[in-house]
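Removed: one protein chain of the complex. Kept in place: all other protein chains.
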Amino acid sequence: MVARSPIRARGPVGREHGWEVSTTARKGGLELCDLTPYSKVLVRAGVLSKAAEVLGCALGLARRAPDGTLVAGTGPGEWLLVSGAGTWPALADEIGGGDPTALTTVVDVTHGGFLIRLSGADSRRVLEKICAIDLSDGVTPDGAVFRSSVARIVCDVIRDDDGGVRSYLLHGDRSAGQYLFDAVLDAGSEFSIGISGYREKEA
Amino acid sequence: MIRIPCPNCGPRNSSEFSYFGELGSRPAPDAVDPAHWRHYLYDKKNPAGWTTEKWYHASGCRKFFAIERNTLTNDVKSGRPFGVESSSEESS
Partner (left out) sequence: MWRNFELEKSYDVVIIGAGVHGLATAYYLAANHGISKVAVVDKGYVGGGGSGRNTAILRSNYLTPEGVRFYDRSVQLYRTLAADLNFNVMFAPRGHLTLAHNDSSLRTMRWRAEVNKLQGVDSEVITPEEIKRLVPFMDVSDDTRYPIIGALYHPPGGIIRHDAVNWGYARAGDRLGVQIHQNTEVTGIRTEKGRVSGVSTNRGEIGAPIVLNCTAGWASLVSAMAGVKLPIITHPLQAAVTEPVKMFLDAVVVSGSLHVYVSQTDRGELVFGASTDPYASYSMRGSLEFTEELASHVLELMPSIAKMRVLRQWAGLCDITPDFSPIMGITEVEGFLVDVGWGTYGFKAGPAAAEAMAELVATGRTPQLIAAFDLARFAEGRLASERGAAAVGH
């Protein structure tokens, strides 16, 4: 059994946590990377619920939990948790307890979606070509989250800078993964975008 | 492209939304006769000017909300989630 991303692995291929991944070396500069094997957990809960308090993240904002899990407020009463491949975010077990009347859902959507990272100083210019949202630092600084149309695909976009380098995580439905990956590559070609292989750890 | 002020996400291009038409108050299905029900279904004011209508943010927060829009100019006033009353809303 092997799990595959909807995005075809380029270059040499290896296995990580049961996933087939590209082992192409990191390119540096403007790069696009398929991180679909990362664990993705969707949480829905009331905005004023205990769960929301534990998640500690308002709509439109993202933060890192102590275990490294990225928590993003992707919608009203909706959060996306992203942690390393093969892991389960500790926060997902902390929510939902306490109040039995509170309606909280925690769903593992790892295999239902794609996750790609666009990094580099020019990443804003690439994304601006295919997304109508204002990507200036004043409107969408590091840690900003929004859901919008990217190359006509509905995506959760998380500004998640990587050691001071501008970077965006894009998450959306699995079936659109290959198309979106190619669309971002196409938009980035004028800025010499390159593909980087899978990497286990973020930052 | 006109911009629609989503109460959750802020102003976005209209292509992110689905339009659901004039806001009307739905009669209780078991309390009206078919003629009145059809009147509710079909007869719209279709005004040339300001109107209150329902939109759905399909590519964003996936919530329904109401906005006031001028159908002659496509000017739009700020959106509000359902359950928040507006002074100019009328029932039909």
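Labels A and B are assigned to the chains in the order they are written; within every chain, residues are numbered from 1.
In this section, a contact is a pair of C-beta atoms (placed from the backbone, for glycine too) under 8 Å apart; a residue touches a chain by one contact, two chains touch by 3 or more.
Note that this is a predicted model, so its numbers are computed, not measured.
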Check your understanding: Which of the displayed chains are touched by the chain that has been omitted?
Key -> B
**Study point:** Positions on chain B where the hidden chain makes contact
**Key:** 1, 14-15, 18-19, 21-22, 34-35, 38-39, 41-48, 53, 71-74
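Keep this in mind: only the chains that are shown with their structure count from here on.
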Review point. For chain B, which residues count as touching chain A in their complex?
Key: 8-9, 12-13, 15-16, 58-63
**Study point:** chain B contact footprint on chain A (complex, rising order)
**Key:** 59, 75-76, 132-133, 146-149, 154
